[in-house]
Each structure stands twice: as structure tokens, then as C-alpha cells.
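Every protein chain except one is present and positioned as in the full complex.
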Amino acid sequence: MKLALAFLLSALAALARAEDTLYLYNWNNYISAETAARFEAWCSCRLKQDYYSDNEEMLAKLEAGATGYDLLVPTGNAVQTLIRKQELQMLARERLPHLANIAPAFADPWYDPGLRHAVPYATTVTLLGFNATRLAELGLPTDSWALIFEPRHLQRIKGRVSVLNSQRELMAAALRYLGHPANDTDPGHWTAARDLILRAKPYWATFSNSTYIKDLAIGNIWVAHGYSNDMFRAREDARAAGRPFAIGFAIPKEGAVLAVDNFVIHKSSRRPDLAHRFIDFMLQGENAADVSNLIGAGNPNQAALPFIRPEVAGDPALFPPPETLKRLEMLRDLEPKQRRLMSRLWTEIKVK
Amino acid sequence: MRRGFWLWAAALATYAFLYVPLAVVVLFSFNDSELNASWVGFTTRWYGKLLGDADLLQAAANSLLIAIVSSTIATILGTMAGIALHRWRPRFLPFLVLTPVAMPEILLGVSLLLFFRQVLDLTLGLFSILAAHITFSIGFVAIIIRARLAGMDESIFEAARDLGATPWRTFVRVTFPLILPGIVAGFLMSFTLSIDDFVITFFVAGVGVTTLPLQIYSMIKVAVTPEVNAISTLLMALTLTLIALASRFAPDALRKSA
Partner (left out) sequence: MPGSSSNTERAGRLTRWLVTAPPAAFLVVFFLLPALIMAAASFREPGEFGGLAPLAAGGMNLDAYRFIVDDPIYAWILAKSFAVAGLTTLICLLLAYPLAMRIVRSPRRRRDLLVLLVILPFASNFLIRIYAWMIILGPLGLLYSPVAVLAGMVYVHLPFMILPLYTNLEKHDPALLEAAQDLGAGRWARFWRVTWPLSLPGVLSGSALVFIPVLGMFAVPELLGGTGDLLIGNLIKEQFLDNRDWPLGAALSLVLTAAVLAVAGLSAALTRNRGQA
């Protein structure tokens, strides 16, 4: 009986592999199920996703030999690393008629001049999400990194704070709070940032890249350091569940990290044709708008704007206005020895 | 009398400690709430959702395939190793066979990752997982077979030799039937270990080849719905059956292997 089941499952597995399948290595919750289903219907193929929650995780997995992905969705600095490692295929422009939809501001980025390898998909800001009701009761500021770094605020929310489990992101937040650029490589500044974090750590509940969405929406966590689109989701989830509190999120005034995530085609891709079709599909206005409407990400695609709900397009944390944009920075990759030093600081942060 | 009571109480407490968490997992697989934070109501829809979850079914199929193939090979190699350990006691073999069993799994996983990528420049996938699973299972099978042989009366083998049987004939007609329960137990043990393995597979799995534990891990990390409980319950039922079978075939071998 069990043997029969085993054979049946193996047959199913074989069948699944025979179809046209596109392998996408993507961030958690970065393409809605509806969009994926629409694409699958449109191309008569299957879209199979694997997930990561940090660029470092994705790069490390590729380094560890994860080939077979057709598409990846790296942030700008990771795109640059992948280009320098010669791991990406050049895009065939003629297969991407809708490439012109990308807004001029994103059409010639520092990480891939002229967009020869990458197509911008979504933008997010790393910011603070919070339980607006609770924080209003406690009279705490919601527009500054001080909320997660200053003991005088933290003692009122002890055990209710979650921060990103990401070396670069947490250090960037600390550096900005101390008045330095997020890409600062001065070891002295790094040590100061580490000390700031260590001082605040006893008040934090956990380091998390994804569980904070649920924890915020349930009400277990009152302040979370995370990505703008995740906060959007938490807010929607809390509303849908009829919670007695509201979730808010805002970009801290000291500045924050902006991430532009792009579709790229890995050099080992077995179906670059399907990959190009996917990218062009996602470049079309209505499809591009999904990532804003359903996921709450910012959008580098100007053809998508008419399709984006006003409350999303008008949210300053999701679509930062020009004055805010000036305070946002994109992260750049580090040299190996700098990476090693940062990893040691990160270890100290985690363990002390 | 009183001492007996306290011992019973302590024992029962330990059994409770072992079973209550699992009972909670099973119970909450029927919870009608996506967030699964508190009990809402009874439903079996998560089991239905399981059957429609193509990724999960694929992972299950992979796990089954890998377990069957790796246990078969591991049982063959492990039986040979067990016989060798018992019969000839070569000096280096115990170290080779037993160390993978004793080592923390992360060390095995990491060294295999380095080996596959740096030396063989191999794309991680089905083959790398198979090789890894066989490596850690051989030791378990060998231990079981050796224990089984150790409990046997040597005179049978001597009798066979005196009667002029070649080593091959001795094996087929005498040794094999006697150790068969051990071989079956070893196979079931390898099968269970392979289906369950997380740490080593975590390091050597490639793209497109997920196993059930890896899939469960990403489910736990990303979005914990009662679907995780449902697949956990089903998995428990499966391995429960296998272990019960194993204990039927070779109860002493299982205990001695501990």
C-alpha cells in the first residue's frame, strides 16, 4: 500500500518536472499568489519559487552551489556583486518591449548602468513598524531610530521589540542614528554602532527577518525593524482580523536604507526564454502594479502608477517623497576583510 | 511502597513530558485558525490543503525516493561493514564506520558541502543528498548487524566450514538468514533517518530538490499555519509505523544500537 503511494508520488514528481517550469528565487512574500497564477495561465507554464529573507542568504546559497535558478531578485548591491562574479546573463532587449516602462530615475542605476542585466521590480525601505495604539498610549515617538536604540524609550516596551536579523541592515540603522552614512566603513564608527546596539539589546525580544509580520499583527510585538512591504502586510492582516489596535509604520527622520530589488537571469538558467517572458510580463503596467497594491512595495515602473490604489501610492513610507528620498541610502557590498570584521562585530552583538 | 510511588510519578511525568508537546501538534492540526495562536474550532481542511500543496507533495516524493535509494545502498554497505567489523576487526574500519555516527551532524554537512563544491565542482542536488544520507546511515546499519552477529553462536559457522562450505555458501545459507532481521531493522532505521534528516540535507541540497524536513523548516520560518501541524501528524504516523515494524523484527538489535 505504502509502496503504491510512493510510486504514485514519484510519478507525479516526474510529471511535474516535464512541464515548462521557471525557477524563481525570490524574497518571502514578494509576489502575490494571484500574480503568479496569472503569469502561469498567460505563459502556460509553471512558476516554482524558493525563498530567501536576506541578500546575504541568497548570495551564500549561490556560492554554496545552488544552480538551477532561472530568476533571482537581488537588491542593487547584490546585483553588482553578481555582475562582477559574471553570474548573470545579459538581457536580450528585443525580448523586453515593455522595458521603457521603467521610470527614468531607475533606468540607469549605479549597480547596473544602462540596465544591461537587471530590471527593477520593487522598492522597499527598511523602517520601523509599530502598534500605533499601544505606542500612542505610552506616548512614544514613532519617527526616530531612538525608539529601538534609546533605553529611556525601550524600558516602556521591553520585550516587545523585534529587529532584523541582518548584519548590514541593523548596523546601517545604528550608523544612521549616530549620524554616519549607512555605507560607512570606518572601524571606529562600526565599534560605536556595535556598542549602541549592545546597549539596546537587553530590551529587544528577538532578531527576526519574517516572523515579525505575524507577531505585529497579533499584538505580541509592538515595534518591529523591518521592510516597508512587510509592515504593509501586517497592517492589512491586523485590519482583516479585526484587531483592537492599528499597525503603523514610518521612515525614521535620521535616514534609512532604500532597497531596489531587480529581476536578473542567472547564467545557469535553463529557460532564459521563459525568464524573459516573465520579466516582460511583470513590466506591463497592470502586472507591475500588483507588487504595490497587493504587497505594499514601492514601484519603479511608471506605467504602473495609474493602476496603483491611491492610499498605497500616497503613503510616504511606501512611496517616499523627494525630501525623504534624500535621506535614503542604498547599501553597497563590502570587501572580504571588511565582511569578516563586520561578521565578528555581528557575533559580538548576538552573543554578548 | 512510598518509594515505588515516587518512582512511578517521576516516570509518568517524564512520559508526559515526552508526549504532551506532540499531542499539542496533532491537536492543533485540526484548528480552524490560520494564525494558529489559540484554539478556534475543529476542521480537517488543513489536510485537504496538504493534498493540494504541490511543493509539499514534491518534497514528500523526493524524501521517499531519496530514503528508499539511500537506505538500500546503506543497508548493503552497512551489512558488509558490520560483518567485517565482527569477523575480522580491521584496525581502521571502526573509526571510519563509527565516527560519522558520533560526530555532530553539522560537521558532516559542512565538510560534504566543501567537498562537493570545491573538489568535485558538483551541482548540488539529488546525488549530493543521496551520498550524504548513505554516509551517515552506513554506521547505524553496521552497529545493528555487528550486535546481531555478536549475539550468535559461533559454532554454526564452524560447522558450516567443517562441512566444506565456501565463504559465499556459508553466507547465503547460514549467515544471511540469521542476520536477516538485523538487515531489515537496519533498513528501516536508515529509512527513518533519511526521511527525517534535516541538518546534513540542509547543507547539501540544491535547487529544485527539497526534502520534506527542509520544506517544513521553511514553512516554520516563513508562515506557520496548521498545515505544518497536519504534515507533522502524517509524518509522525508514518515513522511510528516504521519504528513499530523495526522493533517487531529485531527488538534487541534496536536496544543494543542505542
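General observations
Letters are used for the chains, namely A and B, taken in the order the chains are written, and counting of residues starts over at 1 for each.
Note that in this section a residue touches a chain if its C-beta (ideal position, glycine included) is under 8 Å from a C-beta of that chain, and two chains touch if they have at least 3 such contacts.
Not measured: the values here are computed from a predicted model.
The omitted chain makes contact with just one of the residues A:199, A:239, A:326 or A:340: A:340.
Of the candidate positions B:40, B:54 or B:103, contact with the unshown chain belongs to B:103. Within the complete assembly, B:11 is the residue of B:11, B:54, B:156 or B:172 that touches the hidden chain. Hidden from this view is one chain, which touches subunit A at 54, 56-57, 59-61, 63-64, 81, 84-85, 167, 201, 204-207, 220, 335-336, 339-340, 343-344, 347-348, 350-352.
In the full complex, the hidden chain is touched by subunit B at residues 3, 6-8, 10-11, 14-15, 17-22, 24-25, 28, 36-38, 77-78, 80-81, 83-84, 87-88, 90, 92-93, 96-97, 99-100, 102-108, 110-115, 117-119, 131-132, 134-135, 138, 142, 166-168, 192, 195-196, 198-199, 203, 212-213, 216-217, 220-221, 224, 228, 232, 235-236, 239-240, 242-244, 247, 251, 254-256, 258.
The rule is simple: only the chains that are shown with their structure count from here on.
Remark: subunit A and subunit B have CA centroids separated by 37 Å (rounded to whole angstrom). Put simply, subunit A touches subunit B in their complex at residues 2, 6, 9-10, 12-13, 16, 23, 25, 28-29, 48, 50-51, 53, 64-69, 210-211, 214, 217-218, 241.
Those residues of subunit B lying in contact with subunit A across their complex are 35, 37, 54-55, 57-58, 60-62, 64-65, 68, 113, 116-117, 122-125, 203, 206-208, 210, 218, 221-224, 238.
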